[in-house]
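Here it is: the structure, laid out below.
Partial view: only certain chains, each at its native spot in the assembly.
For clarity, chains are labelled A, B and C in written order, and residue numbers in each chain start from 1.
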Amino acid sequence: MDGLRNSLDGLREACGVFAVHDHPEAVRLTYYGLYALQHRGQESAGIAACRPGEEICHYRAMGLVSEAFDAETLERLAGGPGGLGPRTVALGHVRYSTTGASRIENAQPLVMSCRGSQLALAHNGNLVDAAGWRGRLEAEGAIFQTTTDTEVIAHLAARRKGSWPEALAAAVAQVQGGYAIAALTPEGIFAARDPHGIRPLVLGRLDGAYVLASETCALDTVGARLLREVEPGEWLWIDGSGLRGGRLAPPGPRAFCIFEFIYFARPDSVFQGRAVHEVRKELGRLLAREAPVDADVVIGVPESSLPAAAGYGEEAGLPVELGLIKNRYVGRSFIRPGSADRAEAVRIKLNPIRGVVEGRRVVLVDDSLVRGTTASRLVRLLRDAGAAQVHLRITSPPYRFSCHYGVDTADRSQLMASQRQIEDIRAAVGADSLHFLSAEAMLAATGLDSESFCLGCFTGRYPVAPDAAGGAGAQAGRPRSPARSGKVEVS
Amino acid sequence: MDGLRNSLDGLREACGVFAVHDHPEAVRLTYYGLYALQHRGQESAGIAACRPGEEICHYRAMGLVSEAFDAETLERLAGGPGGLGPRTVALGHVRYSTTGASRIENAQPLVMSCRGSQLALAHNGNLVDAAGWRGRLEAEGAIFQTTTDTEVIAHLAARRKGSWPEALAAAVAQVQGGYAIAALTPEGIFAARDPHGIRPLVLGRLDGAYVLASETCALDTVGARLLREVEPGEWLWIDGSGLRGGRLAPPGPRAFCIFEFIYFARPDSVFQGRAVHEVRKELGRLLAREAPVDADVVIGVPESSLPAAAGYGEEAGLPVELGLIKNRYVGRSFIRPGSADRAEAVRIKLNPIRGVVEGRRVVLVDDSLVRGTTASRLVRLLRDAGAAQVHLRITSPPYRFSCHYGVDTADRSQLMASQRQIEDIRAAVGADSLHFLSAEAMLAATGLDSESFCLGCFTGRYPVAPDAAGGAGAQAGRPRSPARSGKVEVS
Amino acid sequence: MDGLRNSLDGLREACGVFAVHDHPEAVRLTYYGLYALQHRGQESAGIAACRPGEEICHYRAMGLVSEAFDAETLERLAGGPGGLGPRTVALGHVRYSTTGASRIENAQPLVMSCRGSQLALAHNGNLVDAAGWRGRLEAEGAIFQTTTDTEVIAHLAARRKGSWPEALAAAVAQVQGGYAIAALTPEGIFAARDPHGIRPLVLGRLDGAYVLASETCALDTVGARLLREVEPGEWLWIDGSGLRGGRLAPPGPRAFCIFEFIYFARPDSVFQGRAVHEVRKELGRLLAREAPVDADVVIGVPESSLPAAAGYGEEAGLPVELGLIKNRYVGRSFIRPGSADRAEAVRIKLNPIRGVVEGRRVVLVDDSLVRGTTASRLVRLLRDAGAAQVHLRITSPPYRFSCHYGVDTADRSQLMASQRQIEDIRAAVGADSLHFLSAEAMLAATGLDSESFCLGCFTGRYPVAPDAAGGAGAQAGRPRSPARSGKVEVS
């Protein structure tokens, strides 16, 4: 699984969303769109669909898109061969859990009956005040059947009067965090992005239909044309009358998650006009300028760091080689070696090409260093393959703080850079030298306004206070925590 | 599936519930208890469990108990080999849907977070005012994530203050219908039965623990001793302090579903001191008195009508034979013949023993005639095997009205007796003679007060008005019906 | 599993075979025929099919017929919607292993290429000289890919010249044992039965097509008419020219397995003109004559002993009751209690009806006593339910010797009657009295020639010497036994 990223270390994106309004192939397009977003979440997948004004049907399952859906399920979701015609409005989601346990009840889109109507809701990101809202809503009689923060938004909307777009916009305006939300109702499709634009969401067009997606690569996949990003703090409503929208809040400072550029997004995606692939290459170039080293070859950790390695080599005038071969077949069901031979685990996933490495001074480019375990294994692997020196170059600053907006990191105690100085880290991973790209260069590489990013994981300064609003409500409930934290999954 | 009943015709029980309070083997006992209640529902199975005061964990799946649970799941539910000790409080459910589509979200126990605590809820029966309550609750901001009426009770309880037993009792007192309810919270186990006692629920004791079950056969299975039935309109609360309870409503006229005696319950169960097997035999005896016939042999439709056939033969002085052999392996996954050879379908399930039937005048005893399709096929089958005459004897009156309390019947238009006179039915099924047991004899066979039963399906006179309270709320919502009726299942 | 038998004890039938020659619904008929024979083997199921003169296709899987086949597989086997038309010749098999481990390679029909043609082979029974033949054939260069004795017959046929019927008849004539064999080749269907007729095989007709089946109940199921039994020592060949046949050996003394009447066969089957159900009833009658007892009620162990209980009651003038209720849902995937509560296992499968048993002197009728564990648990169960006395009556003599012709018994050391006197057995099972039907009465009950049965399991006198011919070859190989015994299954 995990084809476009280096899954050996700790960062995991939370989710991807995709929606289509009024296209005869809406369900199938959503299926393909989820394939294109699979790198954002491999734990569960789901699609909800309807004909305008009619009932919503849905299907969700654990696993990859390829595991969740078969031809028959897709056909039934799409509307089958019956006379009613295809379901032309669809909403899809792939999930890797950040909040909420990993189980089918938490798979999205959540589909609910409320307000005498129906609502399907899909969410990428994290609400910092979810616990507080759960407490307050439960105190008012609300029932939570999942452990996702997404359900909070549904409850807030269900308590609103007025039309669906107004109710959803008002509900979303009440919560704090980093999020991109898409919702399906029999009346239309709703979308919204948090006021800082922390998580991505783009709008496209295909054959007259509107398409929403977490990344532009999903638009490309279905042949849709990018119209624009959903703006930070903007909400949209798409129905038979077309597209309209409004603002959740006055425009605040933009704080886009810079890790989308560094690592999460697919290299063929584009944010704010900047191609991810090109930004990664530029990260490599600037890294070469900041931390040149007398070396023989540059190697990137596949897949995500290959563009940065290319940039580093280009800038440094050093040859770039595919020096580590990744085994694509090592996925979730891989049975790991026992403790005795754990050293082998990396070698099974990544194998160095001895001819590229042997006797050479290697620059190893990676995009981040979270827990440090992968880095030390890779350095060891290269040395075992005969590398004379290994110089580790990271295309981002030390990762020292947890993310509160939908990225699953270890807690701070497990973040290697939160505890140690650079030299200690270098010694710990066994590299001959180690450099983390400066925040300034990282920002410069994006080519965008340096004030427009969330750098919380590097600086600990967060655009939205991690405990915003959540405190009071969270403490208002019963003292026993297990009851609060919701159901425990069994399998 | 459907081992103890004749599944060829239309009646299906809705559900079975089982609960254990404070036994180190609670989860395993619940698993065995569900096996004993499997005849009450084969569509999904689930168990929720906790240690007193701690989090509830649960597992639900589609299919039989044997398909839903494996050893690892049971072990994890029970608490695993870890140091915290076993989960000693458990609640289980088997379901055949009467309201709500057939899909995993509707499987029970429903498990929810609310009131700063947790609630697992399992239900046998049907609420006649569920649609109304859904409408009113949605109007107040409630979200429904299932299409079960059980969720209505959860919402009503979630909006109540006070302790769990008070909140649950107050919630249950608000709804109308025929129901037996069991709930699990971290604080204890709750149980309640509708004021007319339409659906069964019994209380037992095992090694100092309390056990609740839909039928006594489940108590026997786990070795528990029957204490008594939960009384109509009674609620119970079992926690570390023992058992207490109260009344949902002043005692009303008892209206126990007489089909539990006739057909649903396992023959080894006992209600109100009367053994089901003995009642069935008596039904046969009275049938023989009401409708004797000059015949050679009595044959019961296996399995449910074998005791009645024995009674008929005993009373009539006729030999009773196992003249129809049922193929146990014909279950849900059986692939039926195409339309051309549909006549074969019955023969695959039931095969007459020619030696028993050939040249003889047969009395065929069955417990009910709902849609009539089975009866006509059986008569044909016996004639093809050489029966000289076939006299059909039914141990209940003509089934002419739908059940509103948790039995899945065809709608009235499909009930053969709702449209036709006895003679027409006889001609339609092709029998030489046909007799339905009179209501008087049926009631007499139970040996209980003849005023204490629900006879709605025979008389159309219901103990709880089928549309009680539901109307107003049901009409309060949006005009579009699909949105009201909730999500459609895809698989 | 095991719907028509009492699976609590040790006897297991080996296999069932079914074949159809030249019927447009051949595959579907075979599927239904296997359902009817499912009681003969629940471990694997398979069907092979072809159009006359064309390639054989097949499908085999572990589990019940319902688990092995889905609609798509059946459709593909049958020939699909393509233009070639349906496969009209089919051979099916259900298996419970007696020789050979339980794994997919051993599932039947075995399908092979040999003699420039193809052969599908299905077998019920056991060859006593299989080990010897394997040794000799391996010495001549043969390869065995299964651990079944069926494969020996294939090898012998493959080495023969001449037409398929001649080659198969010659091959079968070479082996010793108790067997019923059916084979499918592109040229036609072959069938044979061992010279003593130990295992059953019947021939029927449906719409001009020939049907072969282990029992007549399978003919009934598909609507076929019984023509006759395949005679002991007879072989048949069915092709486009019709039916022909010959003899494997001169007629020897018939030695039909009497346990087919006592226990294995479905009660609606008929052998040699005698209905199984009627024979079982007569066994009960004779048992009552041989061993009357002053009692109040007669109870049969469901399902197989119900007819015998009826006969006992009829003869003894005692009421017969359904006093033990069997839980149909307890199958292979049932998770048994731990050792502490093993006593419960029987109660989960069988529950006594207290009202039938309490305070009464019970005659408990069962068909056999093999290892004795079930009997002692049943006696205990009845006593716990209040039985004043329990008189155990067995419709067969003490089972003291292993079967060598396809019935899976414990080895002799586990056969309770092989080690003990009747009185010891009675004491061990805890009954107030115990009687085994005499061999004479058992034979009389069949109404057939008393010389025409195999009584090996009662007398140790076998119609075919258990080690016939096997010795020499078996010793010819390498000394290491593991290599001889073939592959070990892993899952």
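Simple rule for what comes next: contacts are C-beta pairs under 8 Å (C-beta built on N, C-alpha and C of every residue); 3 or more make two chains touch, one makes a residue touch a chain.
Note that the structure is a prediction, hence the values are computed from the model and not measured.
Asks: Given 3 shown copies, how many make up the whole thing?
Replies: Result for the total copy count in the complex: 4.
Keep this in mind: only the chains that are shown with their structure count from here on.
Asks: If each chain is a dot and touching chains are joined, what shape do you get: line, ring, star, complete or other?
Replies: Graph shape here is a line: each chain touches the next, no loop.
Asks: Please tell me the distance, in whole Å, between the geometric centres of chain B and chain C computed from their C-alpha atoms.
Replies: Chain centroid spacing, chain B to chain C, equals 37 Å.
Asks: From the mean C-alpha coordinate of chain A to that of chain B, what's the distance rounded to whole Å?
Replies: So the centre of chain A lies 47 Å away from the centre of chain B.
Asks: Can you check how far apart chain A and chain C are, centre to centre, with Cα atoms defining each centre and the answer in Å?
Replies: 59
Asks: Using the touch definition up top, name the residues of chain B that touch chain C in the complex.
Replies: It comes out as residues 2-4, 25, 28, 31-32, 35-36, 38-39, 64-67, 69-71, 74, 217, 220-223, 266-268, 270, 275, 277-278, 306-307, 310, 314, 319-322, 325-331, 333-335, 337, 341, 344, 347-348, 351-356.
Asks: Within the complex, which stretch of chain B touches chain A?
Replies: 53-59, 72-73, 76-77, 104, 110-118, 134-135, 138-139, 141-147, 151, 154-155, 158-159, 186, 476-478, 480, 482-491
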